[in-house]
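A single protein chain has been omitted; all remaining protein chains appear in their positions.
Up next is subunit A:
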Amino acid sequence: MTECVECGADVTLHDNAEVGEILDCTTCGAELELVERNPPVLDRAPELEEDWGE
């Protein structure tokens, strides 16, 4: 469990969450990036950029 950096609500991580994975805050809907696993640290996810893709 950790805190949304946008709204402060509790965010629960699933068991196999990876650093670099994007999570949604179920309270405010913000896209968050997991930047540390132990202990969990979240940051705002980067915005989509024009050259992103496959």
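Definition applied: a contact is a pair of C-beta atoms (placed from the backbone, for glycine too) under 8 Å apart; a residue touches a chain by one contact, two chains touch by 3 or more; residues count from 1.
Keep in mind that, in the parts below, contacts and distances are computed from a predicted model.
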Practice problem: Assuming one chain is omitted from the figure, identify its UniProt name from "Protein-export membrane protein SecF", "Sn-glycerol-3-phosphate dehydrogenase subunit C", "CRISPR-associated endonuclease Cas1" or "Lysine biosynthesis protein LysX". | Solution: "Lysine biosynthesis protein LysX"
Quiz item: Which positions on subunit A touch the chain that was left off?
Solution: 16, 18-22, 33, 46, 49-54
